[in-house]
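Shown here: the complex without one of its protein chains, the others still in place.
Chain lettering (A and B) follows the sequence in which the chains are written, and residue indices restart at 1 in each chain.
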Amino acid sequence: MKKNLKNIIEALIFVSIEPLTSDKIKNILDEFPDKEIENALKELLHHYSGNQRGINIQKVSGGYLFATTKEYDEYVKRFLKDEKKQKLSREALETLSTIAYHQPTTLAEISAIRGVDASHCLKTLLEKKLIKIVGRKKSPGKPLIYRTTKNFLAYFGLNSIEDLPSKEEIEKILEDKYEDS
Amino acid sequence: MKKNLKNIIEALIFVSIEPLTSDKIKNILDEFPDKEIENALKELLHHYSGNQRGINIQKVSGGYLFATTKEYDEYVKRFLKDEKKQKLSREALETLSTIAYHQPTTLAEISAIRGVDASHCLKTLLEKKLIKIVGRKKSPGKPLIYRTTKNFLAYFGLNSIEDLPSKEEIEKILEDKYEDS
Partner (left out) sequence: MENSQSYQINLEVFQGPLDLLLFLIKKKEIDIHNIPIASITREYLKYLDHKKNINLERESEFLLMAALLIHIKSRMLLPREISLDEEEDPRQILVDRLLDYKNIKAACKILREKEEKQIKKWKRKELPKSVSFQELDFMEVSLFDVAEVFFNLIKRQEKDQIKVIKGRDFSVKEKKQDIIRYLKEHSFLDFIEYFSHQETLEESLISFFCLLELISERIVIAVQKSLFHRIEVWLRKEVNI
């Protein structure tokens, strides 16, 4: 039974994004006596502190949270950097979509559509080779003109930019005529 | 040294939100020989499979991922109460398996196979990232083409698309007299 309780607490700490306090644990597991919970928690912490592992439970701001062991930070950082390279932030995605549907386009146009300044996203997208600069507009200030790249098409499996889903298609999909239950 | 590598891999799997493939691990830890990584990984999995714990490493969608053990579902659910974790509706599941077995496929094909209009299920499936648009078919109307995702595999605990219920498994179900309609 006690062993079981230790596992339950382990699972709870694992799924928690915020540090999980022992009060909160007692609250959730209100059928267990506080004393038992405290003992199980102690045992769990002991288990993780005892042997050198890749992950451990840290006590931060009064609660418990899983974290990777400091010693391996170097590798974890390497991994996260790599992840970042392959993925886009919400902002970058918005900028990319705007360029895709409005190309050829300029920073001013993109920012107007998004309602926020998009300049820092352009850098990311250029680095990832999802967009490219194709020239300058013949208008005051001669702004740079952006387009999506072949790489962009390949990434999404498209043959040409005309193959992007149309407004009608997306609307048809998004329509919640029948809420899916 | 070997013990160390096991810990590094544990930390990497822990910080990955999606199943981490062994290829990716080898890529990140390129200073270690592949063979050593494979052995350390095997050891790590063995470590987790041996003792009954609150968390575990799963092999899904071609990679490795931390998850809670299913025995403690009740408590985790209690804790994350605002998070709705609903099963797919019958319609959505039917549409999804139609796509899984007939991919790459179009909405018209899915609807034809199911005998009902499947368009309103696509939203749920796309939003849950169980399916994705992969381009357009080169046929009149140029309909969008759909495929299942890596997340689809993870959602059902499958390691690869070959793990979909086989012809034999399906036949076994069909022979079952108690099949409900």
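Criterion: contacts are C-beta pairs under 8 Å (C-beta built on N, C-alpha and C of every residue); 3 or more make two chains touch, one makes a residue touch a chain.
Here the structure is a predicted model, which is why all the values come from computation and not from measurement.
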In the complete assembly, which of A:27, A:49 or A:89 touches the absent chain? A:89
On chain A, what residues meet the omitted chain? 11, 14-19, 58, 60, 65-68, 76-77, 80, 83-84, 86-90, 93-94, 96-98, 100-101, 113-115, 156-158, 164-165, 167, 169-171, 173-174
Missing-partner contacts on chain B, residue numbers: 15, 17-18, 56, 58, 65-70, 73, 76, 80, 85, 87-88, 90-91, 93-94, 96-98, 100-101, 107-109, 111-117, 126, 129, 132-135, 139-141, 143, 149, 154-158, 164-165, 169-170, 173-174, 179, 181
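Rule of thumb we're sticking to: only the chains that are shown with their structure count from here on.
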Tell me, which parts of chain B touch chain A in their complex? 3, 6-12, 14-16, 27-29, 52-55, 66, 68-69, 71-72, 75-76, 78-80, 89, 91-92, 119-124, 126, 133-136, 142, 144
